[in-house]
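Below is the structure I would like to discuss, written out as structure tokens.
Every protein chain except one is present and positioned as in the full complex.
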Amino acid sequence: MYNYTNFDKEFVAERAVQFRDQVQRRIDGSLTEDEFRPLRLMNGLYMLLHAYMLRVAIPYGTLSGTQMRTLADVADTWDKGYAHFSTRQNVQFHWPQLQDVPNILEALAAVDMHAIQTSGSCIRSVTADHFAGVAADEFEDPRPTAEFVRQWSTDHPEFAFLPRKFKFAVTGSENDRAVTKFHDIGLRLVRNATGAPGYEVSVGGGLGRTPMIGKVLRKFLPRADLLPYMESILQVYNQIGRRDNKYKARIKITLHEHGIEDIRRRVEEIFSFQRTRFDGVDQDIFSRIQDDFEAPLYKQASTDEYAKARESNPLFRSFTDTNVHAHKNSDFAIVTVSLKAHGATPGDASSAQMRVLADIAEKWSLDELRVSHEQNIILPHVHKGDLPVVYNALQAAKLATANIGLISDVIACPGLDYCDLATARSINVAQGIATRFDELKLEHDIGHVKVKISGCINACGHHHVGHIGILGLEKSGIESYQITLGGDGTETAAIGKIIGPGFKADEIIPAVERLITAYLELRLDASETFLITFRRLGPSPFKAALYPAKEKYHAA
Amino acid sequence: MKNETHLSVITANDLLSGEVVYLTASGEWSPEHSNAILFDEAVMANARLVGVQSSDNSIVGAYLAGATQGINLAPSPVHFREIFRTKGPSNRALGKQTQSV
Partner (left out) sequence: MPLENPIPSISERVVELNNRYRNDETTGVLRDILGDPLFGPIALVSSFGAEAVVLLHMISEIDRSTPIIFIDTEMLFPQTLDYQRKLAEDLGLSDVRRITPSREAIFLRDPDNLMHLADRDSCCALRKAEPLEKALAGFDVWISGRKRFQGGVRVKLVLFENEDDTRIKINPLAHWSRKDVADYIEANNLPRHPLVEKGYPSIGCEPCTTQVSSGEEERAGRWRGDEKTECGIHFSNSVRLMPDANIIVTDDGFASDDWNRGYSSFEGIEAETKTQNAALAIDLQNDFDAATILPWMDQIDLIRIDFPVFSDGRGFSLAQRLRLLGYHGRLRARGHVLADQYAMARRSGFDEVEIDQKLAARQPEPQWMARADWQARSYQQRLQQSA
């Protein structure tokens, strides 16, 4: 893990002091609300439906036991005893009071955490593959790059007031778990013909009102050119990105309107100047960051307990089938802890659960945790021999739900239960789906399917890339839910297709059930997933299942 | 008869606590929707809104929300979003729903 330098420590501490001053100046009238809003947003503080919300950064989703325990303390001291892990690997507190926020930031700074740039029209907290550094299919850890970009983008004087927010994601694996194709800039670690390290740079991906898949701006960018090149892209965007219409202000629209050739020409022209600003010291800093992410020393021990428990305990077997992924070191496992117990709010954890996770991480996962964009917590380094005891500890805290990748492992934004932009609720739909398929005892049979729900067009619940996407809207004064099918946020990126008219709140769960029943009938065998079946057959049979009455009418 | 569709209240969030509040007849802010002053003319409601937006430092994000007059003559919310704001999240017993008597 990255070790904060004195520079980093002083920076976050000073930032908390600055924010305390800004809050004071807001209260005394030196700052108007219009002026204060971007300043508080840059420190992660929103005003939502019922209260303020503080979004704390967990850069590239990596945190230690101590940090997780501090988050639990924040939840108990200044909030209501729980936290919400978000689809951008961050964590949100939904009830802080304005004058407590400086205290929270101070407490976070003490454990090398902050809420900087988790919001606002600036470069946001950087995300990365949640299996970074441990996935068996990875060839290079993306986190040194993510940390490098975090440092460069933090308080960047030129880019704090961009036309709109700007998101980075980094992956170092062929299997894209970081949704890089749907970020403003997606970086994929690659090597060129001579084996030199660099990046494939995608620009202009995004979800929201106008979902777009990122386009490759540079096939190979040498590592040493990363920062000046990023600076050039941002400078072009800052100057020509639209500011007249917030729905057209993201770089995806700039790219769309100007064309990738024009953007490339502008970027390369500026790059020749920007390059001269960097004398190479950034590469020394990069190497030091890389050293911090060196693979830990993995213990050597027997994995017999794992085999035994699998044989004797069917619940454990089921858990390890769904929630454990292959680790680089074959004696170890990556454990995903589901925050999606059937009927629970996706991504929520109580302070008690957070402390249990902190304890487990310290004892059995080399003091490291991850937050995934799918709103789960990951224990990245669990020795297989320790899996049974870890499982028991999780089970005692109601954290052993065996449903990763299944239909109840739903991504859902907070929706209209919290968010002031939402047009409908999403949590209740996620709860309804999980509860219904748990009753049916079908989810293991259904297998891998990703359901993603957003409570508004801004798509925080990533519905466009759900195999089954659900978008909550308001229609004629009531909540209405529109289904999209076939979305995919991975390396085989695809935007889901709208299938037909929306469903009322009490119709949406039965509609999903009809969809799944159709899939079970249509699939070639149990190994053909929902997405593959959809790709083979197209939308028609699913549409027929969703709108049976209409189809009958047409057939008559 | 006043046109029902034009009834509105002015609502915002409290600067310090973030709690949902409503403008009352005395110009104070109340956490209770039923204490809100009900405007029956959009023009007046808008004019008053500009006033609070420009001069009231104790609240954030004031806006007009449609309302109706209940049986006891007190205003009550119409849109489901505004109904949620008088209660709190539907997935947890938090917010106003835990405070009301």
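A few comments on the model shown:
As written, the chain order gives the labels A and B, with residue 1 at the start of each chain.
One rule holds for everything that comes next: a residue touches a chain if its C-beta (ideal position, glycine included) is under 8 Å from a C-beta of that chain, and two chains touch if they have at least 3 such contacts.
These numbers come from a predicted model, not from an experiment.
Annotation: of A:Q290, A:N329 or A:N458, A:N458 touches the absent chain (contact as defined above). Contact with the chain not shown here comes from a single listed residue; of A:Y2, A:Y46, A:Y60 or A:F182, that residue is A:Y46. Touching the missing chain, out of A:M1, A:I27, A:A110 or A:A160, is residue A:A160. The residue touching the chain not shown here, chosen from A:K80, A:R223, A:R243 or A:R535, is A:R243.
Although one chain is not displayed, its contacts with subunit B can still be listed: residues 25, 27, 37, 42-44, 46-51, 53-55, 60-63.
Residue-level contact of subunit A with the missing chain is found at 7, 10-11, 14, 18, 21-22, 25, 29-35, 37-39, 41, 46-48, 55, 86-88, 90, 119, 121, 151-152, 154-162, 164-165, 227, 235, 238-239, 243, 246, 270, 273-274, 276-282, 285, 413, 419-422, 456, 458, 460.
Note that only the chains that are shown with their structure count from here on.
If you average the CA atoms of subunit A and of subunit B, the two centres end up 35 Å from each other. The part of subunit A that touches subunit B in the complex is made up of residues 26-27, 29, 33, 47, 49-52, 80, 95-99, 345, 416-418, 425, 427-428, 431, 474, 477-479. Across the complex, subunit B meets subunit A through its residues 13, 15-20, 57, 60-61, 79-81, 84-85, 88-92, 94-96.
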